[in-house]
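Shown here: the complex without one of its protein chains, the others still in place.
Up next, chain A:
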Amino acid sequence: MQSDDVIWSVINQQFCSYKVKTVTQNFCRNEYNVTGFCNRQSCPLANSRYATVREQEGTLYLFVKTIEPLEQIDKELTHWPNFTIHKCKQRVTKITQYLIKMRRMRLRQEPKLIGVKKKLDRREAVRERKALSAAKLERSIQAELIERLKSKAYGDAPLNVNEEVWQAVLDQERKGKDKLMDGGELEMEDDETEEELEEELEEEWDEDEEGWGDREFVSDVSESEGEDDGSSDLEGIASGEGSEEGEEGEESEEDKESTKKTALGKRKAAPRSQKPPRKGPEKKAKRGPRVEVEYEQEMESVPLTKEMLANW
């Protein structure tokens, strides 16, 4: 048999494939090494009597290298150098501890680590930016709030609106209703003669608007331009003022054109002295002409431009 010392001198001075050299320490990569260092005492190759403790698949085994291979473990441990016994015991402790921790950790739920995908993140960041600009957030929120206000989702006396604004909303709604009723009435007017129409119109205007007797009246319209124009003007103005009723959507174009018509200006300019002011019973049925008058007045006195509204 070989002598331990000879082996050690070869290993230490010449070459050992298990040796790992660092600045301060030499390590031994041999799996049966009891301490992990490359020492005379710890080298498994250079000690004919050697023991170590290793774990395989969760169970600990005592490996004993002996001259007689089938030695009993306890005999080894009683008669062995303290160094070996000590180091073996240390290994036992360490291995059992880490095995316990492994078992406990398996029951814990560690946070799942997901890799950061740079390309994906970059792509999504760009898409988010574009989606944000496509979303037009403020505009959509404003539109939604206005719609809720107009659809009376806030009830009849809402707490979140200015009194004047709420009145304006109610007015618009009423005008919208009038316009609706106009639509119904104009059909009825077909049956009437023009004279009757004129009379009714006069009545409406006179009794409705105080002090508006001097202004020009829709009778011009009914006489000169016919009912269609009158209605279109009406509707045009109504939608031009921005109410969002669905029926008026289609007429919006006409409206704008009609409001721009110089005819309006003409109408405004030409005073009507022919029709003397006359009081008459209010006729809810004939709201059309009355409404026209209103519009004209508004165009003159309070044009509902955006500046006016802002300064309300």
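Criterion: contacts are C-beta pairs under 8 Å (C-beta built on N, C-alpha and C of every residue); 3 or more make two chains touch, one makes a residue touch a chain; residues count from 1.
To be clear about the criterion, contacts and distances are computed from a predicted model.
Chemist: Tell me the UniProt name of the left-out chain, picking from "Mini-chromosome maintenance complex-binding protein", "Pescadillo homolog", "Ribosome biogenesis regulatory protein" or "Brix domain-containing protein".
Modeler: Checked against "Mini-chromosome maintenance complex-binding protein", "Pescadillo homolog", "Ribosome biogenesis regulatory protein" or "Brix domain-containing protein": the hidden chain maps to "Brix domain-containing protein".
Chemist: If I consider the whole complex, including the chain that's not displayed, which of A:5, A:31 or A:124 touches that chain?
Modeler: Only one of A:5, A:31 or A:124 touches the chain omitted from view, namely A:124.
Chemist: In the complete complex, which positions of chain A touch the hidden chain?
Modeler: Residues touching the hidden chain, for chain A, are 58-62, 72-74, 77, 85, 89, 92-93, 96, 99-100, 103-104, 106-109, 111, 120, 124-125, 127-128, 130-132, 134-135, 137-138, 140-142, 144-146, 149-150, 154, 158-162, 165, 168-169, 172, 242, 252-253, 256-257, 306, 309-310, 312.
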